[in-house]
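A single protein chain has been omitted; all remaining protein chains appear in their positions.
Labels for the chains are A, B and C, by order of writing; each one numbers its residues from 1.
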Amino acid sequence: MQAKQETENRYRLGACLPVFGSCADRYCLSGYGRGASTLEGMLDLAAQCPGLQGVELVGNWHIHDDNIGSMPKELSDRGLAACMLTADLWTQAKWARGSLAAPDAPTRAAAVAECRKVIEWAEAMGNVFVDLWFGQDGYDYPFQSDYESAWQWLVEGVGAAAAHRPNVPVCIEYKLKEPRTHIHVNSAAKTLLLIDAVGAGNLGALLDTGHALAAGENAAEAAALLHGNGRKRLFYVHLNDNYGLWDDDMIVGSVRVIELMEFLYWLRRLDYRGWLTLDVFPYREEGLAAARESFAWIADLLRIIEEARPEEIERVLQAGDGAESVRLARRLLTGGNQT
Amino acid sequence: MQAKQETENRYRLGACLPVFGSCADRYCLSGYGRGASTLEGMLDLAAQCPGLQGVELVGNWHIHDDNIGSMPKELSDRGLAACMLTADLWTQAKWARGSLAAPDAPTRAAAVAECRKVIEWAEAMGNVFVDLWFGQDGYDYPFQSDYESAWQWLVEGVGAAAAHRPNVPVCIEYKLKEPRTHIHVNSAAKTLLLIDAVGAGNLGALLDTGHALAAGENAAEAAALLHGNGRKRLFYVHLNDNYGLWDDDMIVGSVRVIELMEFLYWLRRLDYRGWLTLDVFPYREEGLAAARESFAWIADLLRIIEEARPEEIERVLQAGDGAESVRLARRLLTGGNQT
Amino acid sequence: MQAKQETENRYRLGACLPVFGSCADRYCLSGYGRGASTLEGMLDLAAQCPGLQGVELVGNWHIHDDNIGSMPKELSDRGLAACMLTADLWTQAKWARGSLAAPDAPTRAAAVAECRKVIEWAEAMGNVFVDLWFGQDGYDYPFQSDYESAWQWLVEGVGAAAAHRPNVPVCIEYKLKEPRTHIHVNSAAKTLLLIDAVGAGNLGALLDTGHALAAGENAAEAAALLHGNGRKRLFYVHLNDNYGLWDDDMIVGSVRVIELMEFLYWLRRLDYRGWLTLDVFPYREEGLAAARESFAWIADLLRIIEEARPEEIERVLQAGDGAESVRLARRLLTGGNQT
Partner (left out) sequence: MQAKQETENRYRLGACLPVFGSCADRYCLSGYGRGASTLEGMLDLAAQCPGLQGVELVGNWHIHDDNIGSMPKELSDRGLAACMLTADLWTQAKWARGSLAAPDAPTRAAAVAECRKVIEWAEAMGNVFVDLWFGQDGYDYPFQSDYESAWQWLVEGVGAAAAHRPNVPVCIEYKLKEPRTHIHVNSAAKTLLLIDAVGAGNLGALLDTGHALAAGENAAEAAALLHGNGRKRLFYVHLNDNYGLWDDDMIVGSVRVIELMEFLYWLRRLDYRGWLTLDVFPYREEGLAAARESFAWIADLLRIIEEARPEEIERVLQAGDGAESVRLARRLLTGGNQT
């Protein structure tokens, strides 16, 4: 009970709206049909999800000039908050060859304008987080990108965005690939380089655990890089799961549960406080069920971590002995007998 | 010239229609907008592609009872043939949990009916090839599939389909994953097991070079397994390219060109004769340009292979020395100096 | 208690000797130094491992004409049995370009002789299992292998080996890669094709869970393919763990614990009975600790499976709903609350 209280003081639970929508892929473009097809429908489903406190809204799709005034009430009527607004830099054909790092100047300018617009909406909603994900800013083939210019354009574009409203916290979300075969901002380390290059105080990182896994990272180490040693640049967390090779956006805890438990331990150790948001694509599942199961794993693991003896975990971390690490994880997870 | 003639006698060049369409992905569902949006538009673009002789048509989308009579003329007016009809077992929400191996009997029955329908259309068009790709028949999570039953249902369903019209050649297309995280029919070897289990003379394999790469196979070895040692079960070939981890459906030859050259050598050595069909998704490129570049690489490599001295290649294959293999590939590809 | 009894009736616990040795890699050839360096030392350590019943012996290294007479007593004095003899087809430079499928006939003949020799020793030790792993039979580069001949040689060589002593059970162990970048016998399905092609009753498969994961397989599905639907060709099981991209040979249960639980469930469902043998490389850990932790996870999971209600698991398998699969796995593993 005490444990639950403490977790509630640290974290808030959010969800991206596709969790409650009808997820499509390139084969079944109309979606597999288990979720809602309208914003209102998705919000209604979200409102039914026990424990859920916030939802992410994508610019132009969910939030725009016409509903920016009414959205707060739409959400609060359902007991929800906006945990984040996401700039639409990747859902339209105009971003096919990039947004902030597109090879042509007009597209880059349009991307900066798009970022600024969503940042203004975020300000209007109370300085909520803004997510900038440069999924289209990359390349598919060798000899398809001027890497130097692309990096420079990213630094400039992010700088222009972050400077627009210094009170709005702006997150950079990294991902190794998809929809491009190579995305420029592809790792926690590169995100930090970008943040350092821009040098704005309201700029941080969004760590998506699935993106970390699919980039060959351990998500806990990525969090420590972003937030540890005084960095404090982990602004926001996305949770989902995958098999390590692709952003499968699976239900949280479904396959990499030990690494998830370690990640949640490190969030606590690093004193991260803020949103834990589901970025799950339940293509073939009921969204509500996918969210409940995700939150159930999260709750189980947060409870385990809170009830664990920190000094025992620290001792294992300092020992660096693999067998002890496995024993610790097993005993935490199953409460199994000591070997 | 002689070389070109011989290639033309062996192979026919085809394309899947998405090459000329507006390819979408899960982020940009409306497509990146560089292709045609109607069947007629795609066929018109296909007709402009030098060297292209055939197109694949997907059941219900491109071919159905209403146009089965007029389609041959639609195609021949454009100088095209139908190289293959594909059963629609993966584009609709009803196949979300599988087709021939769906956990519920009505869906399995519907899938068999779908296969039979497309086989009848194939018969009507002159016994053209039929493709069965079980992209939805798999699973995403542990504890989500009864693997034994799934295999049995695949054997029964494929058997029912193949028996429907013994003169229509039916191809099984394998793929490791996507849209499921695990697809049951995932390798050349498993395809052969399925073919053996069914035991029908009109059943063979479709080898997609990108699927082979993304499954950890060498496509040439997969072709040898399917077609060599008297097997003769390689019925059809899809060409595209990727980085080895995902079915990126890139332009042919764009990154794995040496393995492609080896694959084309082996097609000749195995005496495969038939279609070489592009299964490329030019999300951000003009389809016509993507097809032309794909065919340009194919033509260059076929010419290189025809002009090579087979006894030299055979000597290297028998030697099994890696340095000689690299030298051979380099000299074939660049005509570079002997080391 | 009842559960423990039943497990003990089904399975015997074994270990490969490197678990207790000083594991080396290509960087630290002298080994990381935590294990024994002699056979006797490794056996002494094995004897101290609670629950361990058998060890695998590699031909020429651990078992040979000089010690074949004394080995049974060496083992029984320590309360151990030989669970398997492995043909040495991969530890010496003479197999650099292959064993049964080497490009030169003398090497192939030597490999057959090596197989026969180890099979004779297996007969002498009471018809224990023999493992044939063709780790060197593959290729590293394009244009380095005559795939047709290689397959034919494998069929012939395995046939010659299996026929040598029909009462000795011979296992084919598959692996996607390492030490070659491509190994010919690379999947459960290809192993079955090989078994089918040889057609010997004493021929089956060794499933190494880490090899399955690193080949993109789900190990439970691989087991069902090998042993289900009346096949009954799963002769032997190796357990270890990895991140899905390489044969890391990690401690069992360390990262892919949910998939391991599913695998153990399927062994029971398929009525596999026999050895569960550790093939772990504890490079930097005490071997005894690595084995104990592996067996602790195995014991925990076997107990969980035995205490579960089979009808509940079956219901989830038949439903094919991902959210239910995740809920089942979570509740089995943690005994967590129902959602």
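Methods note: a residue touches a chain if its C-beta (ideal position, glycine included) is under 8 Å from a C-beta of that chain, and two chains touch if they have at least 3 such contacts.
These numbers come from a predicted model, not from an experiment.
Under the touch definition stated at the start, the shown chains contacted by the missing one in the entire complex are A, B, C.
Note that of A:D140, A:E173 or A:E293, the residue touching the chain absent from this view is A:D140.
Check A:L29, A:A47, A:A93 or A:I313 against the missing chain and you find that the one touching it is A:I313.
The omitted chain makes contact with just one of the residues A:V237, A:I258, A:L278 or A:A291: A:I258. Taking the complete complex into account, residues 243-245, 250-251, 253-259, 282, 284-286, 289-290, 292-293, 295-297, 300, 304, 321-327, 329-330, 333-334, 336-337, 339 of chain B touch the chain not shown. In the full complex, the hidden chain is touched by chain C at residues 23-34, 90-93, 95-97, 135, 140-142, 177-179, 181, 242-243, 245-246, 248, 250-251, 254-255, 281, 283-284.
Against the chain not displayed here, chain A makes contact via residues 97-98, 102-103, 139-148, 151-152, 176-177, 182, 184, 186-187, 189-190, 192-193, 196, 215-218, 220-221, 224-225, 228-229, 258-259, 261-262, 265-266, 270, 313-314, 316-322, 325-326, 328-329.
The criterion applied here is as follows: only the chains that are shown with their structure count from here on.
The chain pair sharing the most C-beta contacts is B-C. Set against the C-alpha centre of chain C, every other chain centre is closer than that of A. Taking each chain's centre as the mean of its C-alpha atoms, chain A lies 36 Å from chain B.
Distance from the chain A centre to the chain C centre is 39 Å, each centre being the mean of its Cα atoms.
With touch defined as above, residues shared between interfaces to two or more other chains in chain B number as follows: 97, 140-142, 177.
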